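Only one protein chain is missing; all other protein chains are in place.
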Amino acid sequence: MLYLTRRETFNAGHRLFRPDWTDEENENLYGKCSNPHWHGHNYVLYITVKGNVNPETGLVVNLKTLGKLIREHIIEKIDHMNINTQVGFMKGRIASSENIAIAIWEELEPRIKGAGVKLHCVKIVETENNYVEFYGKE
Amino acid sequence: MLYLTRRETFNAGHRLFRPDWTDEENENLYGKCSNPHWHGHNYVLYITVKGNVNPETGLVVNLKTLGKLIREHIIEKIDHMNINTQVGFMKGRIASSENIAIAIWEELEPRIKGAGVKLHCVKIVETENNYVEFYGKE
Amino acid sequence: MLYLTRRETFNAGHRLFRPDWTDEENENLYGKCSNPHWHGHNYVLYITVKGNVNPETGLVVNLKTLGKLIREHIIEKIDHMNINTQVGFMKGRIASSENIAIAIWEELEPRIKGAGVKLHCVKIVETENNYVEFYGKE
Amino acid sequence: MLYLTRRETFNAGHRLFRPDWTDEENENLYGKCSNPHWHGHNYVLYITVKGNVNPETGLVVNLKTLGKLIREHIIEKIDHMNINTQVGFMKGRIASSENIAIAIWEELEPRIKGAGVKLHCVKIVETENNYVEFYGKE
Amino acid sequence: MLYLTRRETFNAGHRLFRPDWTDEENENLYGKCSNPHWHGHNYVLYITVKGNVNPETGLVVNLKTLGKLIREHIIEKIDHMNINTQVGFMKGRIASSENIAIAIWEELEPRIKGAGVKLHCVKIVETENNYVEFYGKE
Partner (left out) sequence: MLYLTRRETFNAGHRLFRPDWTDEENENLYGKCSNPHWHGHNYVLYITVKGNVNPETGLVVNLKTLGKLIREHIIEKIDHMNINTQVGFMKGRIASSENIAIAIWEELEPRIKGAGVKLHCVKIVETENNYVEFYGKE
């Protein structure tokens, strides 16, 4: 069993808030991350898959296939976008790194299975000082 | 003559666009950086000052004084803000890294002179792949 | 189950040695890390907690709460200090990264539990070439 | 149980290909990584061992012992070499990061056991955008 | 006058040697960098241009134009290639970082002038421990 990780980056805008709360209530909980005028980040995304090394190729999975999946289904939909209002797979979710990681897992998990390996971890680095990791629901 | 650099970071939202152009004209020039729904970055700011080493203290300038100046006059006004709509010193300027660097120079230059050293360079890193440096108008 | 990591940094002095050994015996084991005149490092501390995402907030834990806990109970007590002689929670322990990680776990584990999540990992990066990770005693 | 990681680097040349395939077949699978004229990387190697902290020393294992093992058995044999043609422990293996990690595991695992700790992970960073981790065959 | 820098990366193979010297003579001068079987690096390329900020656009130069120039004339010709034998603009030059920087300057300088700005610096990072910078011949 070998783990292979692909890094991709995206820049996006967001705001932490619940639409059913007032700006004041949101600010009490989320602080300046709830600024109604939006702010954003250079997000770094790490996708880790696991699988056996194919003895025919020496690879777990073709990096180009994996990179293409991530760019097509995630990066093209979120890069330079407003995560709260423009990203389909984040609709109805609070735009936290936690929820971004879970949503990316749900988008990629079946597609990566289709490529013959198992998604192991989605890691989202929001700033140099904080990141989240999601390993699926089991 | 010695150069001392202080690094600070801020997260902010922005959009590259001219208000007197249509969204389409803006997109032709700025591409996805002109998304009307905003996006953002983890900006890294490097402030370089130059001066002689004070033989009494071994320092060019007290780092705490310099850090406080940068945080008070720049970071507190731009961090987690929308650069286009919420940052006083960017009012009327296109929110490019170039203009952010020039505006920060104008904010800091007289204040740093007041601390006994000379501002040498304002560097703004927008993403891991691009940054700008401004050395003043001379 | 989601994992959230907060990074903090501290600079400190230390020396690897056992007070019941001679300087020579210490140097035989620890080499130049045992220099009796002290040296130091820019330590990087990663605190990883795990928990479920609160559906009300989209968060595992409020990062500000977590950051405050780490700074109040660890950083303020160790930053710019001599780990061997000035840090209460290191008293009686050899000042290795291993022991620093274990001591920080012991300081933070009950407090993080009080914040509603579980401490998962304490990681201490001593130099760019070595780090330790402690996941608790189970 | 504590985990200790040592980082080492090496520069090497390689080519992804199977000698029993034509250049065209290799290029179909491996793309430009199969260039018959070779290319190379600045590889970064992370060796993680696990063990209990020795209460006599405060250490899991002496870092100098660990570093010496890695340099003697891995770095000196692969640094500035052609992985396909000059590295004994890669003979007969496709020169993928996956296989490099497995081969390094096989070289180091018994030697690290001899130093009193257990090899936990071999991580190979090939570029800033991809890396593999191998945790052994169990 | 503002300076804008674009970062690009490429992986390539090379060998430091003079074809008119024996392998032994080459090794005496270049050490293991002269290995006849090739090795390689993850090179990082920084291209710095200087110019005035266009008040119409807030930009020194369009980053997309600059990036396209660098990728088309440099990266596509050197990435995953053998610098000694496969890169046209390195023909007849010893494959040192110094010469790569000078050759890239010669390739890009007239093209960047055509884009309305002035090439200021070509920086080549060969490993984390060494890099070169070329500012042109004046």
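Each chain carries a letter (A, B, C, D and E) given by its place in the written order, and its residues are counted from 1.
Heads up, the rule we're going with is that contacts are C-beta pairs under 8 Å (C-beta built on N, C-alpha and C of every residue); 3 or more make two chains touch, one makes a residue touch a chain.
Being a predicted model, the structure only gives us computed values, none of them experimental.
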Seminar exercise, completed: Among the displayed chains, the hidden one touches B, C, E
Seminar exercise, completed: Missing-chain contact among E:H37, E:K50, E:R71 or E:R93 belongs to E:R93
Seminar exercise, completed: Only one of C:T9, C:T22 or C:N52 touches the unshown chain, namely C:T9
Problem set entry | Residues belonging to subunit B that touch the chain removed from view | 1-8, 53, 56-60, 62-64
For this session: Can you list, in ascending order, the subunit C residues touching the missing chain?
Result: 9, 11-14, 32-33, 35, 37-42, 79-82, 85-86, 127-128
Seminar exercise, completed: Where subunit E meets the left-out chain, the residues are 16, 18, 29, 31, 93-99, 101-102, 128-135, 137
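By our rule, only the chains that are shown with their structure count from here on.
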Problem set entry | Neighbouring chains shared between subunit A and subunit C, ordered by label | D
Problem set entry | Interface residue identity across copies subunit A, subunit B - same or different by half | same
Exercise. More C-beta pairs touching across which pair, D-E or C-D?
Worked result: D-E
For this session: Have a look at D-E, A-D or A-B and name the one that copies the A-C interface, over half of its contact pairs being the same.
Result: A-D
Problem set entry | Euclidean distance of C-alpha centroids - subunit C vs subunit D, Å | 29
Exercise. Using CA atom averages as chain centres, what separation in Å is found between subunit C and subunit E?
Worked result: 42
Exercise. So that we know how the chains sit together, what is the shape of their touch graph: line, ring, star, complete or other?
Worked result: other
